[in-house]
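If you scroll down you'll find the structure; I have some questions about it.
Shown here: the complex without one of its protein chains, the others still in place.
Chains: A and B, in written order; residue numbering restarts at 1 for each.
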Amino acid sequence: MAEQAMTTRAAVLPEAGETRGPKKALDLRYQPGFGTIAICCLAMLYAPILVLAIFSFNGGSSVTRWGGFGLNWYVSAFNSEGFHNAALTTLKISITATIVSTLVGTAAALATTRTRRWPGQTVAFTIINLPLMVPEIITAVASLSFFALVASVAHINLGLGNLMLVHTVFCIPFAYMPIRARLEDMDLTLEQAAADLYATPWRAFRRVTLPLLMPGISAGAALAFIVSFDDFTITQMVAGPGQTTLPLFIWDHTRMPLTPEINAMSTILLGVSVAFVTTSFLIARRRRR
Amino acid sequence: MADIAAVEARGVTKIFGQGQDGVRALDDVSIAIRQNEFFTLLGPSGCGKTTLLRLIAGFEQPTSGEILLKGSPVEHLPPYRRAVNTVFQSYALFPHMTVAQNIAFGLEMRGSPKEKVQGVVEEMLALVKMTGLGGRRPAQLSGGQQQRVALARALANHPDVLLLDEPLSALDLKLRQEMRSELKNLQRRTGITFIFVTHDQEEALTMSDRIAVMSKGKIQQLGSPIGIYEQPVNRFVADFIGDTNFVEASVDGSAGEFVHCRAAGGLDFLANPTTNATAGAKVTLAIRPEKISLRMGGDAGTIAQTVYVGTDTNYEISLADGSRLTVRVQNAMDGRAQFAVGEKVGIEVPAGAARMLLD
Partner (left out) sequence: MSAPAIPSERVTQAQAVMRRRWLRSRWGLAAPALVIIGLFGVLPLAIMVIYSFLEAGEYGGVVWNFSTEAYVSFLFQRDIFDGHLIFSPDYLIIFVRSILFAAATTVICLALGFPTAYFMATRPVHQRTLWVFLITLPFWSNLLVRTLAVMLIIRDEGLINDVLMGLGLIHAPIVMLYTDGAVLLGLLYSFLPFMVLPLYASLEKMDFRLVEAGFDLYATRGKVLRRIIVPLARPGIVAGCLLVFIPAIGAYVTPLVLGGGKHLMIGDLVALQFASSRNWPLGSAQALILMVGVLVALLFYVRSTTGKAQALHG
């Protein structure tokens, strides 16, 4: 009896140094090779960006041969007047597009979410999401045609306004989605409670709905900004002479002999994206509490 | 001279949806709730009690009929124009405001001056025993505390009528029992008409001045707790409240203030008289288990099963014709059952204990 117990126990206890084997076999979720593929994919996604970023600190003048650590390319980028202008132009366009698309997107989300069906609701929803379904190049050439027509027929050219309008169009769905998601998550009875407590619909909106909607609005605005900031295809097609945004500025530099300045500028752009995505994530995590 | 009813519904019908798929949640309901009354709407889910509450609050409009608050019709007014406040089942506390801000909300919306608001908030916190917790957020409170805040928030506006939509359903047993007496006391102290919605008949019986038992959009019976329990008018009410034995019997003739009925198992009952008490008519009698007494050695039936429930023992008696009766006997001092399975017993039902039902 005792002998049997001893041998059974020995069979069950892992031998020294062999704790990983049985565990993996018993983990029902484990699929062989999947973890490796996942890590490889992650590496593949980040390798080029990391190389780009690392070489932006290249002291030497070759894009891919390391010549020691140096911040000189960041310095020259920051000092470049072209870079300044491009940055300014980009900010003007993107901030305007963000503000307008967020306001408009909030209103649209309120109209189409969590509400009794109204005639035209599906149509409205389709139109709002239309820019997402059309490939960028088509939007680009269609917008170009439109502005060319308007310029030749009505002699109206809004200059930077053209770009602002186009950006606003494709920013609206990006602002709309997170706001809609947040609205759907909200407890409907809160607005009833506000009405029960003598709040008119407008006051209920201002004191209850809007504050609770803010995380969604912030996320929407962040998304809209980054999408506008990063846009290349549409901007390239619609931009007139002298209207250079940062992505266009970088593209122009690829036509010239390559220096690590391009790495520096690209890394700056990446930094902006990282900052916005991280902020968005943090806002989402705080909301969940 | 009668006081004006606090809330009155006249011929209220509510249909959701259109045409064939329409759901008749309320069917021609008329009811008058008195001022300073603790009134309960009791019924199973889907009976229309919550719909009626929402119609009084203003979240829905009746398909037909009128709703009057203190004599004035209000069915066309939105909720923020009715002097009625609601305690929601989910409490619906504003998560981005503190407890004090929640309580103050209704007063702010009506433009009360700041000092007055402060005073009322303190008063309310004391009333629901939450003094000092005004700075907390709803997420930091327990279920019971959230419920008190919901109460305070509604009461702060001193409404004519307070509506409570199953407010105790999310609490555990002990807490629920505590809150029942607290709510009763609150109603007495404030003098506000409480309209309470629940599906828990024990809650209704312990707290209410009057109860309206509802089913399928209609009011089945309206009365005091004792009236509802002792004198159910139909099968639904008799079945929904407490336990009941249903016995099919035929009318023999009248016997003074009672009606003599004979049941299939050879049992005789003296039941209350009703309109359908013509000789020979087939009726259903409702008899409460605790009204029946058992006698050792009789031959009315045999004990088929005994169920010990702590305070009492439920005996299931098998009668001569195969039908069953449930009898509840309070346990003697030492808790032992007085009868055993298989024993033959006699049955005694006092006059008037058997109620003849209207349907």
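In the analysis below, a residue touches a chain if its C-beta (ideal position, glycine included) is under 8 Å from a C-beta of that chain, and two chains touch if they have at least 3 such contacts.
Since the model is a prediction, treat every value here as computed from it, not as a measurement.
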{"item": "Touched by the hidden chain, restricted to displayed chains", "value": "A, B"}
{"item": "Identified contact with the non-displayed chain, of A:87, A:195 or A:226", "value": "A:226"}
{"item": "Residue, one of A:71, A:88 or A:111, that touches the chain absent here", "value": "A:111"}
{"item": "Positions on subunit B contacted by the hidden chain, ascending", "value": "13, 15, 24, 27-28, 61-66, 73, 75-78"}
{"item": "Contacts of subunit A with the absent chain, listed as residue ranges", "value": "28-35, 37-38, 40-42, 44-49, 51-52, 55, 62-65, 100, 103-105, 107-108, 110-112, 115, 118, 120-121, 124, 127-128, 130-131, 133-146, 148-149, 152, 165-166, 168-170, 172, 176, 223, 226-227, 229-230, 232-233, 237, 247, 250-251, 254, 258, 262-263, 266, 269-270, 273-274, 276-278, 281, 285"}
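Definition applied: only the chains that are shown with their structure count from here on.
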{"item": "Computed distance of Cα centres, subunit B from subunit A, in Å", "value": "55"}
{"item": "Complex interface listing, subunit B residues touching subunit A", "value": "57-59, 78-81, 84-86, 88, 90, 92-96, 105-106, 109-110, 139, 153-154, 157"}
{"item": "In the complex with subunit B, residue positions of subunit A that touch it", "value": "187, 189-190, 192-200, 203, 207-208, 211-212, 289"}
